[in-house]
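One chain of protein is taken out of this complex; the other chains stay put.
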């Protein structure tokens, strides 16, 4: 007779092993390493919570200290490889295989370890894709998560940085895995229940808050004139004509410039209320002036942002907040919102090839994707119409029968033709292909596929790839905005001019924009302090961004 | 919505040339040894470093509310406003002219100190500038320093500022002999975390310097406010005699005794009797000046 509950019994065994080192559900911080050695087994699939923002840092440090003779060969399935400990465990053999999404600050080291064979790579995923696999073929046996506080029963308050936690817990707990949470404090009653106690098996009082990286804070002082020019082009050449109300912005300075131009340049163009009203977006401090001047109706967030907590609490009409008043973020839901309910994604990248494929893999760095590809892809399952979506669909297929014609999401890549260190954004061959060769991967890590990209914005102009009718036109449209990069200089000038006549390429002057008007005086805020003042003192920027 | 005043024009963000243009009466400035004269550093090319045609300092003459002044402005973005041979010589020359002409001087500081690539020439220049400053002041010339630039005012620049007859500072301004990175390198991150920018401002920033009497006037980060501040500073006494120096020595000894063991600016402010020291960095200029006026250590005429 088949045993239909092997997973449940497996969890029961781990629970009993852990109970010896716990008081009720509470594990003392000094017993944490021994506790992990007791409940983990070689080869386990483990989700160590961490993304581009929050980190279960105390659990990560403890995991790095377990005895590799007892715990080894783990298969890590986690959003972010961000802390040094996330990679230390692969050096000591505690972990062996890795499926992940994002590795920003560890991008160089993770590449070296992949080349050196210390990490057996499953795949580099988009966030939603990895979350999806938690429910299909990568369900964690153990999840190590982070929360703000817990009560004695194990109810968790995850606070503004809820992020991945509900998704990880859902998959692990109902998939018969074990959930262990680090919390900043144990309280009598949590401010709100983000994770119910019966989904949480053990709680560690870390005695301090989990680490959060202020990744989405962009200092207006660092925004250049060229970035302002690209922002003006995007607002006047894309936001206005398509009437983009529902959107997501990337993390870069170009989109920060757009946010800071809405109350000045956007206002002058009469766009208030007509664009940028509904967002899938982290709480960008640079959006404060636009929110304060009434541009924004609603924002749903993937995560939080350090220092924005009080501001969001004071703007409940705009943000999703709980009965306790604080933000409730949710990465899985917000990524889904960005994929299905937004008409535009606009963000930067490090490399774009002649077909419009883009990647952030350069010179031995594997930064992963994060969420950009989910938002930066056409949602083939979308069925509801909207004006920008229909118009984009019509541009792509002008002769198709309207009632049967799919719309298109606007997927916009924005950037300067040369990036940091004068590295060209346009390349003949993506660095991702070299990486794929070196690691013998079946699939190169492409962030946004060329057939999803609809527009490319640089200081030289806007290329509308929806209007390109063949591969050659597409290539010349890309070369035509690639500036003085080698790709740009190798353009067919005659063809580029013909594309310009058809408005496939639009130069600043074609849109009535004088590049010399792209001046920092257009920015509604010039410094982090201006943002703090615009928030009425509610935004509390982290120390590293202050100059007061 | 409280928004940054649309009329505010940031001094911190402006270039050295922009600051001069807004400080002085419209169109009154005449530059000495302008960029077209190509008096740039002969040393930087040896290090494969680019030169700037004015060597990072603009000197000349102009008017401030009708009153003739000599002016110098450092460009903090070129090599951090660092002082090399030519840069230093231009400022020395200006101060010597001030003595001869008996004309007041305004120095728009924005410097990290001596330029490492021309260290000996730069150190000599600092001494020459200090001597020229004191000699000009001995003749009754006022030398006013304005502090609110991106690079702050550090190293040798801070020594020159210390010899001025009056200093005007904004919150953004930083004034210190040793910079944050230098302190961290020499004393360790436990002593001073240079990346903790709030700490940098609490210990070197404009509000702290004003509260402990290290600067005479505190103004908004705004070009018009600096112009008003410069005019007020030019009204201050410039006497530099033995009595003034003795008073200054006594003042600094008192400061050391009272605050020498304080680990943080906020601790100093608490000892000054400021009711909520932790809230000082967030005060706007009006609220800050209300507190500062009653609690601050007085600056001395000698500085």
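For this structure, a couple of remarks:
For reference, chains read A and B in written order, and residue numbers begin at 1 within each chain.
The working rule: a contact is a pair of C-beta atoms (placed from the backbone, for glycine too) under 8 Å apart; a residue touches a chain by one contact, two chains touch by 3 or more.
Everything below uses one rule, namely that contacts and distances are computed from a predicted model.
The protein name that UniProt records for the chain not on display, among "Malonate decarboxylase acyl carrier protein", "Phosphate transport system permease protein", "Fe-S cluster assembly protein SufD" or "Monovalent cation/H(+) antiporter subunit G", is "Malonate decarboxylase acyl carrier protein".
Across the entire complex, the residue among B:35, B:93 or B:213 in touch with the chain not shown is B:35.
Remark: the omitted chain is touched by one listed residue; of B:77, B:131 or B:295 this is B:77. Note that of B:28, B:52, B:178 or B:285, the residue touching the chain absent from this view is B:52. Those residues of subunit A that touch the chain absent from the view are 224-226, 416-418, 422, 459-460, 483-484, 489, 515-516, 518. As for the chain not pictured, it touches subunit B at residues 15, 17, 27, 34-36, 45, 48-53, 75, 77-78.
The working rule: only the chains that are shown with their structure count from here on.
Centroids built from CA atoms put subunit B at 43 Å from subunit A. Contact residues on subunit A toward subunit B in their complex (touch as defined above): 221, 289, 292-293, 520, 524-527, 530, 533-534, 536-537, 543-548. Within the complex formed with subunit A, the residues of subunit B that make contact are 1-4, 10, 12-13, 171-172, 195-199, 201, 205, 207, 281-282.
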